[in-house]
Structure formats: C-alpha cells, structure tokens
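With one protein chain held back, the other chains of the complex are shown just where they sit.
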Amino acid sequence: MAAFFNKRNIVVGFILLAVIFPFITRNDYFLHVMTLAFIWMIAVYGLNLLAGYTGYLSLAHAGFFAIGAYAFGLLTVKAGFGFWPAFLLAPIITTAMGFLIGLIALRTKEHFFAIYTLCVGYIIYLVIDKWEGLTGGVRGLIGIPAPSSIGPLTLSTPIAQYYFVFVILLLVIFVIYRIIHSLTGRTFIAIRNSEELALSLGISTTKNKLISFVLSTFFAGIAGVLYACFIRFIGPDIGNLNITFDLLTYMIVGGIGTMSGPIVGTLLIVWLSQNLQFLQDYRMLIFGPLLTLMVIFSPRGISGLFALWSAKRTRKLKPKTSNVEEQA
Amino acid sequence: MDVLLQQLFNGLTIGSVYSLVALGLTLVYGILHIPNFAHGALYMVGAYITYTIMTSLGLHYLLSILTSIIAVGMISVLMERLVFHPLKDSTPIQHKVAAIGMLLFLESFAQLIWGADYQQMETPFGQVIDFFGLTVTMQRLIIVITAVVAMILLYLFLKKTFTGATIIAMAQNREGAHLVGINTNKVAMLTFFISGVLAALGASLTSPINLVFPSMGHLVILKAFVIIIIGGMGSIPGAILGGYIIGFSESIGATYISSDYSDIISFALLVIILTIKPQGIFSKGGV
C-alpha cells in the first residue's frame, strides 16, 4: 500500500507544481517554453501508445501533427470557421486521415512498417511544402486565431493559455491511463509481446492495431491544433522528420512503454535544451548518443530505471496483485 | 528524342549512385536484419571527408575518395561494434532507435565541423565530352563507370572468395553459419565496412554534380530504403536493379511530369508497392 500512496503523492505533487508554476516563474518566456512542452507531451503520448504499448514504431507522427495543425489553420484562416468548430473538427480530420493511412500501413510489419511510415511522413511534408495554393508552401500560414474565450473565461493571456493546454494535457493523460489500464490496453500489450500469440488467444490484431494507430494520430492531431493556435504561425517544417525524431527522443529518454515516460523525457530534454542554448543547433550531438545509449543500457528510459530502483527498494514488501506496467 | 536520351543518361548516373548506397543497406539488412537508418549519415560524412581532404590537403579527387571510403568504412565498423553488436538480442524497435540516434549525432557533428552551408565540390573531370552523340560531363561518365566497376568487384568478392562466401552463408542462415564455425562477429564487421565504403563512394562520386550539406543523406537514404524494398530486403541483384529503376523513373518523371514532385515519385512507388504487397515484391515464403 505504501507504494500506492507514494505514486499518488508524486502525481498530486506534479499537478500542484504545474498549477503554481506560473506564479513561481513570473516569466512569460518560461511560461511559453512550458506550454510548448505540454503540447509536445500530448504528441509523445500518442506515439507512446502505438510504439510503446502496441509495438509499432510510426515515423509519420510529425506528419499527423502537421495535418492537425494545418487542418486547424486552413479551417480558421481560409475556410472562415470559428475557433471552436475548427478546434473540434481538425483532430477529427487528422483521425480520419490516420484511419485511411493506418488501414494500409498496418498491413506491413516491423521494419517495413517503420520504413512505410517514414515515407508517408515524408510525403505529407512534401505535399505541405509544395502545394502552395493550399498551404502557402514555405511561406507558411499566418494569422491563426488564438483560443477564443469560453463564456467569461478569456484565453488570450499567456497564463490562460498555459492552463488551457495543461487541462487538455491532463485530459489526454487521463484517457491514456484509462486505456492502458483496461482490457483494451492489455490487448495492445499482448500484441506488442507477440502477434502470433495474441492471434491464437483470439485477439483481432488487425482491429486492435488500427485502433491504436488511429488513437495515436488523434493525439498527434490535438497536439498539432494546440500548436497552431498557440504559436499562431505554421510552416511545413512542423511536419519534418526532425520533429518525429524529437518526439522519438522524448519518448525513448523518458521511457518507452511507461505512463510517466513522455512527461519525464519531454521536460528533461526541453529544459536541458533551454539551458544549453549555446548548443541549440548542435543539441543532437548530445541527444543523439543519449538516445543510442538509452536504448542499449536502459531500454525503458529514465522511468524504467526509476521503476527498477523503487522495485528493489520495496522488494521486501509484499507486492500488490495486478497492475499492468506499474511504473513510477 | 534527344531530351529523352539525355534524361536516360541522367537516370543512369543517379541510378548508379542509388544502387551503390542501396547495396550497402541491403548487405547489412541481409546479414543482421537491421534497417540501418544511419546509413544516410555515413553517406553524408563520406562526401564531407572527400571534400575536406581535397580542399585542405590539396589531394587529388580520386585519392581523396580512396581515403574517404576507408575512413567511412572504419566509422561504420565502429558503429557496428559500439551500437549494433551490444544490441544483437534486442527488439527491432531498439535497433531502429539506436540507428536514428547515430544519424542525429553524425548530422549534428557534421554541422559543428563543417557548418550548415552548402558546399560545392570541385572535380578534375568537369569537361564536357561527346558520348555517342550525347553531350555529357566527364564526371557523370566516371560515376557510371566507377559504380559499375565497384559492383562487379563486389560481385566477384562475394562469389569467388572464401570470405565473400561466408557473408552469403551468414545472410542465408545466421545460426547455421555460426554452427559451421564462421566467425559471425568478423562477418558483421566486414559487412559494415563494405557498407560504409559503398556509401562514401556513392556520395563522393555524386557530390560534384550536387552539393554537400549536413542533411544531404536524408533523401538518399529514404530512397535507398525504397529501393531495397522494391528489390527485396537483403537481395543484392535487387538493390542494383531497384537503384536503376528509381534512377530512371525519377529523371524521366522530372522531365515529363513535374520536377517539383520528382522526389515524391519513389515514395509514391513504395507506398503503392507496399499497399499491394505488404512484404515487398520479392518476399520469400508466405502465410
């Protein structure tokens, strides 16, 4: 039971810290960085659901992030949609695209899947970049509206936007937590372990992989929409492979297939990059090898290390029955 | 007609480079079942090393290439030892992520050393010659000839030498090769060496007609993956054939469809192929 309360304390502590963060810093720039980090976390949770829990590494993730952002941008800027209708519609568009692409992409496995999605991601990027008539090409899309107020609640200040994104992040984490710690999540994990075994246990791998893929694109889409209305300018670069690699780094360093990994990895790397400003362009000099070292020495990232350490500490206590993937 | 012939020759040039890069990728895949995402970074490093040796040491283009291919071969071996060897019992996702980590590192490293700017590589073979009625630069002719010679040498090495035979044996059956006493470690290192050499050779040959920059490996590696999927992962003739198929379809597509979207052609091709045959065109076995 002690471990349970510990975990709850950590979660509550983190939420409190995030809530009072704007009052601690009183610095708009830090607030900006943090808000952006929350947005990346949402995207990383999507990637983690598919790669970490279902075993399929998609390298088209930034592509779906960009589809979400551009769908929102085009709906508001070019199609004259209001903020909220576009806010709801854009993730749906992303998910629909995810469904169509997933239907085909998931016929491939392992390396083929990674290469296939790599190419799909690149095609998405190229289309955004070259289709100037629609997307504005390299000039990008400007004038995307900031979140409009909900009744008396205005979302125009940096603090309001910070809380807005934070609330959505919490919702995303809650939904992911529910999925992972349910029969659906167990089904995904069974597929990750062995598709043959899952099949012979009567699990429709085709259906469940598609669910996981579509969910991952949905979360990428939400993150894209938030990015668009937070930064209010988008260019083709957000669909670039480098963004996929960034998200991948956050996930691997934090801990692939763990609940807390996306938060830990994203926070750590975003803040490290901030403090290593002089390294900005060369940050991959450190994070590249870090990625490789993590995979070799701690395949489940920092969260995995922490879980291992706390498991050792509480070994003498009788472990509680059942819990999929109980991680820090 | 002239335009077509010219484009066909261009296709032959690009295809030669693609084939070289794809060959290295397919060899490594065939033996270790690793899709080496860092292969494109080796390609880029190869171009930079040749460039640096030429500009700072003033060595001849061909000598610079020779130094560069050996250096990149060594880097490739180092990568096998430090990264892929420790991961040999890991999951496919770990392989891919580790390779991506190396790719990010090498690109960042290149940017640190050589800057993000585009560099122009000089060649002593810039003269224009008349080749069966086509006006081509000597450099392009050299690309084709060198590539073909390299492929023939590789073929002879794999088919006619004992060491080459061990590579083939290991590609066919890894455990079996280990059981009959083949030193699988050595074979893995050798394969990575050859793979690095081919990547650096391809890059050094094509750089004078393209440009040298840190992310120059991106498109090439993506296309190399397309090629080895078309040609069958691990298949050597498939990589060569696939390289030329992509080379020709790109140069012709650029002329007759749109040069803006010529890069998309190969990816679209791949998407279509994998859509129809999820295990690649020449996959063996079947469920």
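Letters are used for the chains, namely A and B, taken in the order the chains are written, and counting of residues starts over at 1 for each.
Methods note: a contact is a pair of C-beta atoms (placed from the backbone, for glycine too) under 8 Å apart; a residue touches a chain by one contact, two chains touch by 3 or more.
Here is the rule we go by: contacts and distances are computed from a predicted model.
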Practice prompt. Out of "Branched-chain amino acid transport system ATP-binding protein", "4Fe-4S dicluster protein", "Xanthine dehydrogenase family protein subunit M" or "Thiamine pyrophosphate-dependent enzyme", flag the one the UniProt entry gives for the chain missing from this complex.
Written response: "Branched-chain amino acid transport system ATP-binding protein"
Practice prompt. Have a look at A:91, A:185, A:254 or A:301 and name the one touching the chain we're not showing.
Written response: A:185
Practice prompt. May I ask you to list the residues on chain A that touch the chain which is not drawn?
Written response: 175, 178-179, 182-187, 189-190, 193-194, 196-197, 199-205, 211, 215, 300, 318-325
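Methods note: only the chains that are shown with their structure count from here on.
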Discussion item. Rounded to a whole Å, what is the gap between the Cα centroids of chain A and chain B?
Written reply: 33
Worksheet item: chain A touches which residues of chain B in the complex?
Response: 29, 33, 35, 83, 86-87, 90-94, 96-98, 100-109, 111-112, 116, 218, 222, 225-226, 229, 233, 260-261, 263-264, 267-268, 270-271, 274-275, 278-280
Fill in: Interfacial residue positions of chain A with respect to chain B in the complex
51, 55, 57, 104, 107-112, 114-116, 118-120, 122-123, 126-127, 130, 241, 245, 248-249, 252, 256, 281-285, 287-293, 295-296, 299
